[in-house]
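Before anything else, here's the structure in question.
Shown here: the complex without one of its protein chains, the others still in place.
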Amino acid sequence: MFGFSAKQLIGVAIFLFAIFVGVPLIIGVTGRWDFYFTLTSVALLAIASAGVWLTFYIGRINIGQGAFALIGAYVSAILVVKAGWSFWLSLPAAGVFAALVAVLIGLPILRLRGVYFAMITLVLTQVVTLTALALPITNGAKGISSIPLPSGVSLFGIPLIPDFGAMENTKLAFYYTACILMIVTYAALYRLVNSRLGHLCRSMQQNEELASSIGVNIAHIRIVIFAISSFFGGIGGAMFGSIAQSVYPSSFQVADSVNFMLNCFLGGLGYVFGPMLGTLVLYFGWDLLFELGKYQMLVYSIILIAVIRFLPNGLLSLRFGKGGDK
Amino acid sequence: MSALLQVRNVTKKYGGLTANNDISFDVAENEILSVIGPNGAGKSTLFKMISSFTPTTSGEILYRGERISNLKPHIVARKGIVRTFQETTIFKSMTVRESVVVAQHLRAKASLAGYFWGSKTAKEDVAAFGRYADELLEFLGMSGISNELASNLPQGNLRALGIAIGLATDPKVLLLDEPFAGMNHDETMRMVDLVRSVRDERGVTVMLVEHDMPAVMNISDRIVVLNFGEKIAQGTPSEIQNNEKVIEAYLGSADDEIGM
Amino acid sequence: MEQILANGVYLGSQYAMIALGLTLIFALMNVLNFAHGQMYVIGGFVTYTFYGQWGVPFVLALVMSCVTLAILGALIEKFLFAPVIKGSAREESTMLLAAGIAFFLDALILLVFGEKQRGVPKIVDGVFNYDFRLIMPYDRILICALAILSIVAFIGLMQYTKTGRALRALAQDRTAAQLMGVNVDRYSMIGFALGAMLAGLVGGLLVTITGVNLGMGGPTSIKAFMMVMIGGAGVISGAIWGGIILGFMEAIGLAVLSQYGDITYLLIFISLMIFLAIRPQGLMGKPWG
Partner (left out) sequence: MQRRTLMKAVVTAVALTALQATTAVAENPVLKIGFVGVTSGPAAAWGISNQRSMETRAAWINETGGYTIGGTTYDIEIVSFDDQKDPKRAIAGMEKMAQEGIHYVVGPNVDDGAAAVRPVAESNGIMYFPYAFPKSLYQAPASNAVLGMVANYQSGPAIYKYLMENEGVKTVAFIAANESDPLSQRDGGVAAAKALGLEVVSANVTYQVDTTDFTPVLTPIMRTQPDLLVLSGVSPANAPQLIRSARELGFQGMISTETAQDAGVLAEGAGDLANGFISVGGASTPELASPMMNEFVERYTKMFGEYNDESNTKVYALEYILETLKANPAALTDVAAFQKTMDTFEAPNPYMNGDAKLRYVGMSSFGQKRQVAVPLVVNVYRDGAFETLFVAEVD
């Protein structure tokens, strides 16, 4: 099935079972209801991080995903609040709009490589934050607040998605939504990486000149990949806006862009599921250290340094052995 | 002999520096043509212009009568003119077989979406690529190293890998960038045989830039000689060996000799 | 007009110093040091403690800042960056390490020096005022002069000493430097220490004017990145030019665009993006870093 081995299928099944049944069960038993939001955040941030990972896959360090997450959050919020769209329509629209912006910006900047591309995307995050502060449609500094919860969707009278507004507790609903989105994202990412497009990306990552000599249209693929990456960013951001029911220019900023990148490094750049694990460890780790009070940041950073010191190729290199060639 | 590739009055200037000045020559179908010249003669620049890695300043390059200069490299590659690089330009963390498979992507029948969803055509493509890669590696005598990481290969094999990647695209014209550089006599002889069989058995026209004179004289049907960006001679190996201008050019520059 | 130029020179000289240390580290090891701003802040706090709290003479406090940061930089290079660079498949992985160090130093600063904005007594009183067309407090003029002096001294060090020559060789080509007999490991450490020391020095200098607080670290790093990009990554003269240009861009931008209010910085950043897109190697850099 889809070219998976039996072992992989079992792994996927265990993973799905764990997040859809296992986590709710554990939370139910331990009563740690606050973990729902944390894990929802992890899922959504992992979606955005997947995009960053994908740009790494064509050899670009992307510190601009915060910009696209913010764009997505605003597009969804504006469509829902000002145009009265259903959230479920605004979600893909947010992704598509972020992708369009990525195409426009990508045309000039994707020629850049290395630290130059990294820096220009970092500046991009600042630009988008400042634009959100300056534009009238984003409500400037006041942001957009009191965004209604996602409404229900029904097809021919059969309810497909329940109305979040009518729910007693939206935690579980948001958790499932985020997890489904995350799984779709990573399934798509996995397929993409293992399909022809993925192979072409890999060839570009390793040598753009050689890739173009064998007929790869590198400019085209760069744009496509950057657009897909930003689509993920837009989706993640839009979903977050819906949970917080508010969007501010500071909802996603440079620190977020940097964190998305760190998630990829921590998980391991060589592995599709690296960013997912990286996000879980970085974000959930912070929450788990909450008990440490004012030493939280100190311990967190020491652990982070220790991990990178001893596993410089990311956490997943532990399982797969040395992935690199150096 | 009909001209497959025509270089017409090509000039390249970098700022005030003229790298190539008004170069013209033809490449016939199914021949092996070498471009030689002392260091700084403008061989590499000419190569880059033919493969559209750099634009010409003036003049044009035609392939079957169609202009191919000043396009994008991937478009020229799609038309069947494919260049190789020197040994450092490889897909470092792919295996030999992976490199050859990926290089076949121009032959794909299924769309990118088809690959994503795993369509039937895509699966057939994948199988076909694998078969062709094995066949090609067998032909090049590289079957034994097909699962080696490219970065782990010794220099001689890297050059062969470069040719394998170029051949995998199913080219009509293969442009080889110094295929014999840094090889000892035996290795060079093997490579000469290989290049010749590429032309003989696969019908690929070969154009190469090279320093190694004995190898060039051995392999070439015809030779074009550049010096200081100008074409100073063209002809069969024996004609070139006896050309006054060529001898003078090589004696004038200390760093290379026309040793035979 | 005179005021804008003076502001530009003053901002430019301090920016250039911040960028110098960053670009040195980048040139030597290809490490984008996210913790550079935190090192700058530590330099400021050390001078604050010695000069502001304990009344040690200012120059001595500055020296303490330099020494502290040089030691810190050397330790970080030897025990963290060097092994990670050796062990990682992609050298960008050092970015995660640099960010981790930035977090760590931030946490350390908060615990040791507290959360408040700190300042020290002025080193020179009085304001130079030329007919209200050019106003510049004397301490700024002094700091500006000291910054320019330090930059000149640094260039001298890089040009005319054995260490400087070795560092330049290392920056140009690691392998070649090794073949030439440069002890690469040792000079990487020296270079990193020197870069960190520059951050500490400028932190110590500026604490007399801007004060210091733990929040300055991250933004300072980002500003330094921008200067390095404008000038060209890993090129010493580029960092100096980048600093001066950003200084002037801010001084002129703020004066000319102030009527547009909220979008002043938006315009500055957008023009920066356009500049980098057109000229990705910056002013002086080699293309593609």
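We just call them A, B and C in the order they show up, numbering each chain from 1.
Note that in this section a residue touches a chain if its C-beta (ideal position, glycine included) is under 8 Å from a C-beta of that chain, and two chains touch if they have at least 3 such contacts.
None of the values given here were measured: they were computed from a predicted structure.
Of the chains that are displayed, which are in contact with the missing one across the whole complex?
Looking at the complete complex, the unshown chain comes into contact with A, C.
Looking at the full complex, which residue from C:28, C:107 or C:240 touches the chain that isn't shown here?
C:107
Counting contacts across the full complex, list the positions on subunit A that touch the omitted chain.
On the side of subunit A, residues 31-34, 36-38, 41, 130, 133, 140-143, 145-146, 149, 169-170, 240, 243-246, 248-251, 255-256, 286-287, 290, 292-298 touch the unshown chain.
Which residues does subunit C use to touch the chain missing from this display?
Within subunit C, the residues touching the omitted chain are 3-4, 7, 10-11, 14, 52, 68, 72, 75, 106-108, 110-112, 114-122, 127, 129, 132, 135, 137, 140, 206, 209-211, 213-216, 218-220, 222-223, 250-251, 254-255, 258-262, 264-265.
FYI, only the chains that are shown with their structure count from here on.
Treating touching as the only link between chains, describe the layout with one word: line, ring, star, complete or other.
line
Cα centroid separation between subunit B and subunit C, in whole Å?
Centres of subunit B and subunit C (C-alpha means) sit 47 Å apart.
Could you work out how far the Cα centre of subunit A sits from that of subunit C, in whole Å?
The separation of the two C-alpha centroids amounts to 32 Å.
Would you mind pulling out the distance in Å between where the CA atoms of subunit A average out and where those of subunit B do?
One centre to the other, that is 43 Å.
Counting only residues that touch at least 2 other chains, which ones in subunit A make the list?
324-325
Where in subunit C do residues touch two or more other chains at once?
Nothing qualifies.
Can you tell me which positions in subunit C touch subunit A when the two form their complex?
26, 32, 34, 80, 83-84, 87-90, 92-93, 95-97, 99-101, 103-104, 106-108, 110-111, 218, 222, 225-226, 229, 233, 262-263, 265-266, 269-270, 272-273, 276-278, 280-281, 288-289
Would you pull the subunit A residues touching subunit B in the complex into a rising list?
Within the complex, subunit A touches subunit B at residues 2-3, 188, 191-192, 195-197, 199-200, 202-203, 206-207, 209-210, 212-219, 324-325.
How about subunit B: which of its residues touch subunit A in the complex?
Interface residues on the subunit B side: 51, 53, 72-74, 77-78, 82-85, 89-94, 98, 101-103, 105-106, 108, 110, 112, 115-118, 122, 125, 149, 151-152, 165-166, 168-169.
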